[in-house]
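What follows is part of the complex, with its chains left where they were.
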Amino acid sequence: EDITIGALLSDTSNTFFVTMADAIEAKGAELGVKTIILDGANDSAKDVTNMEDLIAAGVDFVLYNPVDSDAAAAVVEKATAAGIPVISIDRSVNGAEVVSHIASDNVYGGKIATEMIIELMGGEGAIAEIQGMAGASAANERHQGFDEAIAAAGDKITVVSSQIGDWDTTKAMGIMENILMANPEVKGVFCANDNMAIGAVQACQQNGRSDVIIVGFDAEQIALDAIEEGTMVATVQQQPALMGELGVENALKYLAGEAVEPSIGAPVALVTKD
Amino acid sequence: MGKMILQLKGIDKSFPGVHALREVDLNVYEGEVMALLGENGAGKSTLMKVLTGVLARDGGEILYQGKPVSYRNVRQAQDDGIAIIHQELNLIPKMRIYENIFLGRERKKKSGALDIRTMIETTRELLERVRVQLDPRERIENLSIAQQQMVEIAKALLLDAKVIVMDEPTDALPDEEVDSLFGVIRQLKAQGKGLIYITHRLKEVFEICDRATILRDGSFIGELPVRELNMENLVSMMVGRELTEQFPYVKTARGREMLVVKGLSNAHVHDIDLTLYAGEVLGVAGLVGSGRTELAKTLYGLYPWEKGEVTLNGKPYRAEKPSEAIAQGLFYMTEDRKRNGLVMLMDVAGNITLSSLSRIRKGMSIDAKAEREIVSDYIEKINIRTPSMRQRARNLSGGNQQKVVLSKALMTEPNVLILDEPTRGIDVGAKKEIYHLINEMKERGVAILMISSEMPEILGMSDRILVLYDGRVRGELDREEATQEKIMSLILSDIQRKEAVSV
Amino acid sequence: MNSQSKAILFVLMLVCAILGLALAASVVNACHSFDNVLFLDGAARSARVAQAVEAGETGLKLTLFQNAFWLLGLAILLLAGALWCLARLNKVSERSRGITKLVLTSYRPLVILVLVTLVFSCLHVRFFTVGNFTNILRQISHYAILAAGVYFAILLGGIDISVGSVLAFSGAMGAFILSRMPENSWSALLAIGAALLIGIGAGLANGFFIARCGLQPMIVTLATMSIFRGLTLVLTNGAAISLSKKMAGYGLFTGLGQGAVLWGALPIPIILMALIYALAFYLLNRTAFGRHMYAIGGNEEASLLSGINVQKVKTLAYTISGLLAGVAGIVVTARVASATPTAGQSYEMDAIAAVVIGGTSLRGGEGKVLYTIIGALIIGMLNNILNLTNVSSYYQTVVKGIVILAAVLLDAKSVKKD
């Protein structure tokens, strides 16, 4: 019998979710199920619309990476009411029951990244942050992780600048240049994604500053290359592919009537040169 | 003499750099028509705008029915009983006749919704009063300019105003329509209304006006009863000097055939045959809507041709866009210089050279020195009154704007020049200068096709006259045999013929 | 040609059209009832047929399904025949030509809508169902409300690109108030009021700069777009404000986005949308204000000289646009039960596209507000079918651009023919 799994991803112009989408599609093909993958384009309303379309299309299961955790509850209830079970991936659903949650912790990622920078700075000096798109939940969570690490580090660490780079390489580069102008004493920068980290790397290189410690997020190929070259120190790796695969596998398990863990972990880790 | 209802005393108005009105007086009497006369830019329209609150005055006072008034917008003036028909048409093309007539003073039902039926009925009555047969629900864009003008007049009648201002209402009207307008004006006079009538067609002053107020350069020259005036002293008061002979026709030897049109047809014109010789003016007469402009635009490549042969200077001619027409030596000067004759934001020099930039090219660039020389040559030769060649076109007076357009045409060195209403809305002085220019071109061997709605101009300036009706040539007259009556009878005979066919 | 042969042509046209449509519809329906869409390859169809035969099914539907391809060809031939009759008829009959022209120009958006519906129905089994249409209507409701507001600005020959940000700000303010007054049962009304006031205020600000200061609408609303987005970020501190059932005003407020009447068949956002369009229609076509809007859009100076208070009308128009953005903000926030600071980003573009696909010229002075809803519907249906058929979101972006272009191209072509 034909099974169709719908996947709602929050933003497929972001590599992280592209990787996840590819993994879901590949795993689906491998296991012989059809997949429909829709893009929430970082817009809660579009997200809701997508879920409604999946319900209309009559899918059997939904893997859900909501744009906004709080906004997701209503549609998840709708899907459940239509007899379609839901697993949330990466971001949880607040206020509605899901079959399972496959977690990856943005806050934790932001925290360990910042801790690493602070450690390499020797526990003192000026640090800066380049945040993601204003209002995007991943940006908020990573920023929260940054804040937690800073608070823990005490007052020898000063945050000289915290600006929003909109996930955009060029904007991040401009911001980094301006930071270097205003605060040449800056020793480390946390960037909320790798695209922006690359911008920061370019700004430092082109200003002849190879001493600034730059850590990104997402473990994209460009960042891995930069780490290899030594221009970046580390990046936070979530495992989008693994999460996608786990999602499909568990969905099929559930549909086959087997029990599924309510919470499935996909570990977050720092990737460094070694 | 009727009672004075409106009195403007010592009105003063300046624009930055222009002192448009200095101490101007104007009186309006019950049951009389006051002509307001002056050259282009004399300040006539400005005075009316001050009266109706479109512009604020800098000095002076306005007494209406003996009381001082001061309007801040058109609406207040209207509510007080002063209506104005502006020089530029002020109708919304996409809207219907009745909607336009009631614009700004819609009739409403008690519920607040529009009372469309009443508005349509009232519109029908008003249209009857100005003697035009139109469905009140027709859209303005489907009307001829003359019909639009009548709608404007009907709109003013709606207000039931005591004072009605008409700023060049006959500018775009053919003679028959002028007659029906005059009928309406006489009606209004009989009802005791006071009218202000602005025109450049001085003949009309003697026909319909009772008194005339004359302005020159923003100054008040005088107010006189029309019966004490004649054409000569009126003109000399307006321009401050004597002007002799209104149409300075010169006879030149007819040259070779310059433009030969055989059987030209398309959606707008049908089976046009005409021959135009070098060094002559071929006048084109016809009612508004007779297809004169369309004929010119067809030749200029603005409308596709269906059939027909044209040769220009002996070579086969065909144009699909104006640039091709210009390249082959034909230039068309449009009837509406404000709308599509000039680039108002551009300076005089830019406008003059716009059609012939390729002739002052040096490498890839425009040769600035050559441009300056040529332009100052034209400014001098054609007597364009402008502070500098860098003045924007929109700051020139109408006559001088028209001269800029003419210079642009001349600079392309055309063999055939089509002039569409070359003197519309231009004062007597400037008119005469343009006639001289036409003669000069004629002497240089340019073949000129002159479209005009002013019969005296056609009769006075043409070597031959072509009469158009309904997109077809209805006859041709020589200068010697042509009279107004003969032209009209050619048109009318056609109407009779048409009626005969349809019966 | 005499009137008899005209009549024959006419009847022939009708017969062809009805037969063709009926045949096409039954084939599509037959395919759908086998859970199959037309554009499936032959192999899959044969397999499905074999399966059905095996299961012992028979009947007309199966036959239709089996022969889907050439039956559909026949249907297309019949429809082409109907078109040919129409063309012949247009050549000889003034009246027929008139009707055709009327349909193609005045009712063009409707014609496009019907065509789009037909095509999309063939593309997915579930597209042409009541459930899906309710679904689409609910999805477009806030776009359509925004678009109605933008229509007012465009009718004046202006534009309003701040609506997306105003939507976000008013929605955020609503959510903010609800979350700050979890106990107060009046909080929902307060939240709605505040959201609407923000909409009105934003619109007034736009109107002030455009009508009083004479600035250009594009640049004014570009600036206010930035300002209101910033204010939203400040208000929400960059994080979403979620509504929880524990808040006293939750039910009333979210009801505006999630509720439904008629035993769940008629969602409230759809009713709101319909109401707003009815009101807008009344305002624009039955009141003096509406007349003045069209007049100013057609010729601003002439309107001024006709004694219309141009500044007032313009300010009012932008205020309406802001107010409707406020309403849309409430609907969106209520629908997803949370206010995100990035809500409404680039919605203005969809709203403008809806207005333009609805046949309104960006030059102003012309248009029908009810066609704007058709424009929104076409965009909504497009999004829906692309989702249903699982087109990659990258290609969706491309397809959407092409459809917008095609829609306005159709418009321009038939306008030029006039």
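In this document, chain identifiers A, B and C correspond to the written order of the chains, with residue numbering beginning at 1 in each.
Note that a residue touches a chain if its C-beta (ideal position, glycine included) is under 8 Å from a C-beta of that chain, and two chains touch if they have at least 3 such contacts.
In this text the structure is predicted, and so the values were computed from the model without any measurement.
Written as a formula over the displayed labels, the whole complex reads A x1, B x1, C x2.
We adopt the following convention: only the chains that are shown with their structure count from here on.
Chain-to-chain contact here is organised linearly: an open path runs through the chains from one end to the other.
Distance between chain centres (mean CA atoms), subunit B to subunit C: 46 Å. Centre-to-centre, using mean CA coordinates, subunit A is 34 Å away from subunit C. Residue numbers of subunit C whose C-beta contacts span two or more other chains: none are found.
Partner subunit C is touched in their complex by these residues of subunit A: 12, 35-39, 41-45, 47-50, 52-58, 67-71, 73-75, 94-95, 133-137, 139-140.
The part of subunit B that touches subunit C in the complex is made up of residues 54, 73-75, 78, 84, 86, 89-95, 99, 102-106, 108, 112-114, 155.
The part of subunit C that touches subunit B in the complex is made up of residues 282, 286-288, 291-292, 294-295, 298-299, 301-309, 365-366.
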